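What you see is the complex with one protein chain gone and the rest in place.
Chain naming follows the written order as A and B, and within any one chain the residues start at number 1.
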Amino acid sequence: MFLLHCPHCGETRDEEEFSNAGEAYIPRPLQPEAVDDATWGDYVFMRRNTKGWFWEQWQHTAACRKVFAVKRNTATYEIAGTWTLAEGKALFLADMAKEQTK
Amino acid sequence: MRGQNYSLWSLLKHGFKNHQTWEPAWERVALKPSYDVVIVGGGGHGLATAYYLAKNHPQVGRIAVLEKGYLGGGNTARNTTIVRSNYLWDESAAIYEHSLKLWEGLTEDLNFNVMFSQRGVFNLGHTLQDMRDIERRVNANALQGIDAHVLNAREVKEKIPQLDCSRSRRYPVLGASWQPRAGIAHHDAVARGFARAASRLGVDLIEGCEVTGMDISGGKIRGLQTNLGMVKTERVGCVAAGHSSVLAKMAGLRMPLESHPLQAFVSESMQRVIDTVIMSNAVHGYLSQSDKGELVIGAGIDSYLGYGQRGSPHVIEHTAAAIIELFPQFSRVRMNRQWGGIVDVTPDACPIISKTAVQGLFFNCGWGTGGFKATPGSGHVFADMLAQGEPNALARSFSVDRFHTGHLIDEHGAAGVAH
Partner (left out) sequence: MSGSRVLQAGTRIDSTRTVNFSFDGRDYTGHPGDTLASALLAHGVRRMARSFKYGRPRGIIGAGAEEPNALVQLGTGALTTPNVKATQAELYEGLSARSTSGWPSLDFDLKSVLGQGSRFMPAGFYSKTFKWPQKLWPLYETVIRKFAGFGDAPAEPDPEDYDHLHHHVDVLVVGGGACGLLAALQAGRAGLKTLLLDEQNELGGWLLSDPNAQIDGRSSEAYIRSVQAALAEMPHVTVLVRTTAFGMYEQNLVQAVELLQDHIAPGQRQAHLPRHRMHKIRAHQVVLATGAIERPLVFGNNDLPGVMTVSAGQTFLHRYGVRVGQRVVICGTSDLIHDCAESLAKAGAQVTVADVRHSAVARNGSYTVMAGHCIAEATGGGEVKGVKLVPLHPTRDETTGAGSFLACDVVLSSGGLSPTVHLFCHDGSRPQWDESLAAFVAPHTGRKGVACAGSVTGAFELADALAQTTQAMQQVLAACGKTDTLPVPSCPQPRRLQPRPMFRLPDGKAEGAGAKAFVDYQNDVSAADIELAVRENYHSIEHVKRYTALGFGTDQGKLSNVNGFVITARALKRPVSEVGTTTYRPAYTPVSLGALAGTMSGELFDPNRYGAIHASHVARGAALEPVGQWQRPWYFAKPGEDLHAAVARECLAARNGVAVMDASTLGKIQIDGPDAREFLNRIYANAWTQLAVGKCRYGLMLDENGMVMDDGVTACIEQNQFYMTTTTGGAARVLNWLERWHQTEWPELKVWMTSVTDHWSTIALVGPKSRAVLAKLCADIDLSPDSFKFMDWRAGTVHGLPVRVFRISFSGELSYELNVESGYGRALWEAVMAAGAEFDITPYGTETMHVLRAEKGFIIVGQDTDGSMSPMDLDMAWAVGLKKPFSFLGKRSLSRSDTAREGRKQLVGLLPEDPASVLVEGAQIMESATVGAQNQMLGHVTSSYHSAFLGRSIAMAVVAGGLQRKEQTLYVHAHGKVTPAKVGSSVFVDLKGDRQNV
């Protein structure tokens, strides 16, 4: 049962107060009509499903209803931190850049 | 076919020699530098694939199964052992029914008692829409040649006297679907049985061998990097359940999968009290009783991605509450042990049995919470695919490109609670 720090409420609460909202920062094609079925299908269905450090979204459904970003290790369940979606995005992009160079 | 036969006679014979003369259940061999076909993942599905490949397509040549842990140590060791084929759509019902028919002859085929017990499965309905969905599924099953019946609450109570079918429950039972030929089997025995049978047919079973990379060039698979060394091969079948995305990533592929924890628990062993399998979507729990007397209980996945083979305790609590909702007399029964597995779920709750963009690389995954029942069927069908390079009629609908065309096969309803 995780403890998640809601960056909006400023409170750390039990997992039961939140709902998992899936992988974070999946960009929706700006021109869906311009992409082919495969590209569209990749967006709708394909997922990183990372074993290891992973950026995901949680929503504080029992309280402020805000969606925020969590960086969590899906193998050890260690939580590196929680951020607002905006703050987390910069860190997420930095992580992805690092992964590309590897 | 090498190896000793298992039978009552053999038990007596070896018993007189204090069991010193039993051969290994499967041969322990060293990893070879190349194979004609490599199956990555030594769980139930992978071992079944190896067996049917060696049995039905011996012409493929030398086959190996690479397992990073111990054979059958993933979801096969952790599931709640339900076997049934009462799914909704023609395509999925067909493959599960194919599997069920294989189950019916499996002990004899493998010369290994997998303890398949056809004690029936009941999927309970608690709302009017539940009953409509049950009608739809049962009527489809009847036309698909799968045994299925719709029962009302009184009929359910007659068949399962211990179940509380009264109107006083929070979600009273309105009825159920019943598949008499469904039931349970012994999960570890299935893994051992397929392992032994595959080994007897000459398949190399390599434990402690983890694939760490894939050698792909010119759009074709050439080999696998493992912790025990390089393996050259041009035909690879990945059957790694929750770790499928990890393998896919090595090939530069992404799958429509999410790996979630799926938890289950057993009660202490008790005298026989439940003679069938009972599943309820509405209250979110299912139960059966093992031959050792333990109630085997499960429910739904944890909502988050997890490779830790464990989940959050409130899921167990809600599941216990669900069981008590159905069987209020069981609150004094005690949970002995809980555990978790890693299930790879797809957006339509149907598996992926598919070629990939890499020639020679095939995936059999996405069985999610319902893989155990498909063990022989999945292996059988995937063996055909590995031998022929193309899906057979049963596998065709489960290509990964259905997520591009939109031809999903939504089995969330029939997949039910977890299963």
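Simple rule for what comes next: a residue touches a chain if its C-beta (ideal position, glycine included) is under 8 Å from a C-beta of that chain, and two chains touch if they have at least 3 such contacts.
Because the structure is a prediction, the values reported are computed rather than measured.
**Q** Which of B:73, B:180 or B:202 touches the chain that is not shown?
**A** Selected residue, touching the omitted chain: B:73.
**Q** Of the residues listed, B:113, B:152, B:225 or B:392, which one is in contact with the missing chain?
**A** B:113
**Q** Please identify, in ascending order, the residues of subunit A that touch the omitted chain?
**A** Interface residues of subunit A facing the absent chain: 1-3, 19, 21, 24, 28-29, 31-33, 35, 37, 40-41, 44, 57, 59, 61, 65-67, 77, 79, 85-86.
**Q** List the residues of subunit B that touch the chain left out of this view.
**A** 6-8, 10-12, 15-16, 18-20, 22-28, 69-71, 73, 77, 90, 105, 107-108, 112-118, 126-129, 131-140, 142-143, 150, 162, 164, 169-171, 186, 188-189, 192-193, 207, 267-273, 283, 291-293, 295, 308-310, 312-313, 316-318, 320-325, 328-339, 347, 402, 404-408, 410, 412-413
Basically, only the chains that are shown with their structure count from here on.
**Q** Can you compute the centre-to-centre distance for subunit A and subunit B, using the mean CA position of each chain? Integer Å is fine.
**A** 30
**Q** Note which residues of subunit B are touching subunit A in the complex, please.
**A** For this pair, the touching residues of subunit B are 243, 245-246, 254-259, 303-308, 312-314, 344, 347, 401, 403-406.
**Q** For a test of understanding, state which residues of subunit A touch subunit B in their complex under the given definition.
**A** Residues 1-2, 15-16, 19-20, 22, 37-38, 40-42, 44-51, 54, 56, 72, 74-77.
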